[in-house]
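For this view, one protein chain was removed and the others were kept in their places.
Chain IDs A, B and C follow the sequence of writing; residue 1 opens each chain.
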Amino acid sequence: MSYTVKHNISLTVLLFALWFGLSGLFDVLMLSLGIASTLLVVYFSYRMDTIDRQKHPARLTLQLLRFWLFLSREVISANIDVVRRIFRPGKNISPQLFQLPMTKKTDLARVIYANSITLTPGTVCVKVNRKAITVHSLSKESADDLRSGRMADAVPEDERDEET
Amino acid sequence: MKHNLVLRFITKYLFPVIALFALYVQFHGDYGPGGGFQAGVILSVAFILYAMVFGMESMEKVLPLGLLRTLASTGVLIYAATGVTTLLMGGNFLDYDILSQLPIQGQHIGIMIIELGVGITVSAVMLIIFYAFTDRRNYD
Amino acid sequence: MIFTVATFAILVTISLGLARALMGPTVYDRILAVNMVGTKTVLLIAVFAVLSGRTNMIDIALTYALINLVGVVAVLKFVEQGNFYTDGEDD
Partner (left out) sequence: MIFVEIISWIFIFTGALLGIAGGIGIHRFPDFYSRLHAVGITDTMCAGCFIIGLCLQTGFTIASLKLLLIFVFLFFSCPTATHALADTAMLSGLKARLDKEQ
C-alpha cells in the first residue's frame, strides 16, 4: 500500500518536471493544464499497474549516476573497437554466442544489465530469463570481458525493489 | 511479445512519457507544431504500444470498447456544443470572439476547446480502428 | 558549412541503410535497417531544426524518437505471429 503511494508520488513529480521542461511557460493556465495532464497520465498508469500486476520503481540514486559514468566510458571504448573492426581488411570478426549466469535478483537490475550489454556495441543480449542471459558478441575479446563479470558487478542493485 | 522482460519493463516506463508528450502537443498547439489531430494520434500510439506488449485482454480492461465509443462521440459533441454556444451568445457558428470580453482571449479559449474535442475524437477513433484490426472474429 | 556536411553524412548513412533494407536476405535485416534509418531521421530533423533556427521543430524529432520503437515492435509482432490478436507465449 505505502509502496504504491510512494511510487505514484514519485511518478507524478517526475512527469510534472518533464512537462515543465518541455513547456517552459509560467502561465497559470498552462501550469494547471500541466497538473491535469500529469494526473490523467498517472491515473492511467496506475490502472495498468493494477490490471497486469506489474509495478516498476522509479528511483534515482547516486549509485545509478556512477553506473552511467562507467557505462559511457565502456560505450566509447567499445565503439572505437567496433569501428576499427569495420575498417580492418580481411577476416575481422570472430562471432561468439554464449551464456552467462544471471547474478541479479531483481527484475529492474536484470533489465539494466541486459540493456547495458546491448547498448555497448560489440555485444548484444539475445535472451534474458531468471537463470541465464544469452549474449552474441562480435569478438572473443569482448566476450572475455563480459565473462570476467566487470559489467555485472557495476550494475547497481537495490534489494528493496523486490517488494513490488 | 509478452515473454520479453526488457520490452515489458521499457513499455512501463515509456507509456507515461509518450502519453504526457501527447498532452503537451495537445495544449501547445499555438506555440509550436502540433494540435488536436497530432496529439490524438500520439496518445493512441502510447496505448497501442501497451496493447501490443501486454496483449489485448489487458488493454480491453484498461479502456473498454464501449468507453471508447462514448469518448469518440463526446469529442464531436464538444466541437458542436462550442459552435452552438457562440450561436446562442449572439455570434455566428464557431465565432470565438464572443466567448470572452477580449476577442483575442476569446479566440484563445475557443481554439483550445475545439482542439480538445478533436484530440479526444481522433485518439478514440484510432484506438477503435486498432481494436477492429485485432478483432479475431473477422479472421479464421 | 558544417550543417551541410552533417546533413550530407546523415543522408549517405540513410541511403546505405535503405540499400540494406532492399537487399537484406532475411526480413530481420530489413527491420534492422529500417530501425537505423529511423534513428538517423531523428538526427536529421534535429540538425535541420537547429540549422534553420526554428527550434520548435525539435518537438517533431522528439516525437519520432518516441514513436520509432513502436513501429519496430509492431512489425516484429506481425512477423512473429502473423496477426495482432494473440499474445505470444508466456515465460
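Heads up, the rule we're going with is that a residue touches a chain if its C-beta (ideal position, glycine included) is under 8 Å from a C-beta of that chain, and two chains touch if they have at least 3 such contacts.
Keep in mind the model is a prediction, meaning the values are calculated, not measured.
Considering the complete complex, the chain that is not shown touches A, B, C.
Note that of B:Tyr13, B:Phe93 or B:Phe133, the residue touching the chain absent from this view is B:Tyr13. Within the complete assembly, residues 1, 4, 6-7, 10, 13-14, 17 of chain B touch the chain that is not shown. Chain C residues in contact with the hidden partner, per the touch definition given at the top, are 2, 5-6, 8-10, 12-13, 16-17, 19-20, 26, 28-29, 31-33, 35-36, 39-40, 42-43, 46-47, 49-50, 55, 58-59, 61-62, 65-66, 68-69, 72-73, 76, 79-80.
Of the residues in chain A, those that touch the hidden partner chain are 18, 21-22, 24, 75-76, 79, 82-83, 86-87, 92-97, 114-116, 118-127, 134, 136, 138, 140.
Everything that follows uses one rule, which is that only the chains that are shown with their structure count from here on.
Note: centroid distance chain A to chain C, computed from Cα atoms, is 21 Å. Between chain B and chain C the centroid-to-centroid distance comes to 25 Å (mean Cα coordinates, whole Å). Counting partners per residue, chain B has 5, 10, 17, 21, 31, 54 as the residues that reach two or more other chains. Along chain A, residues 129 each make contact with two or more other chains. Taken in their complex, chain A has these residues touching chain B: 11, 15, 18-19, 22-23, 25, 30, 33, 37-38, 40-42, 44-45, 47-48, 51-52, 54, 56, 58, 107-108, 110-111, 114-115, 125, 128-129.
Contact residues on chain C toward chain B in their complex (touch as defined above): 56-57, 59-60, 62-63, 66-67, 69-70, 73-74, 76-77, 80, 83-85, 87-91. Residue ranges on chain B touching chain C, taken from their complex, read 1-3, 5, 7, 10, 14, 17-18, 21, 25, 31-34, 38, 42, 45, 48-49, 52-57, 133-136, 139.
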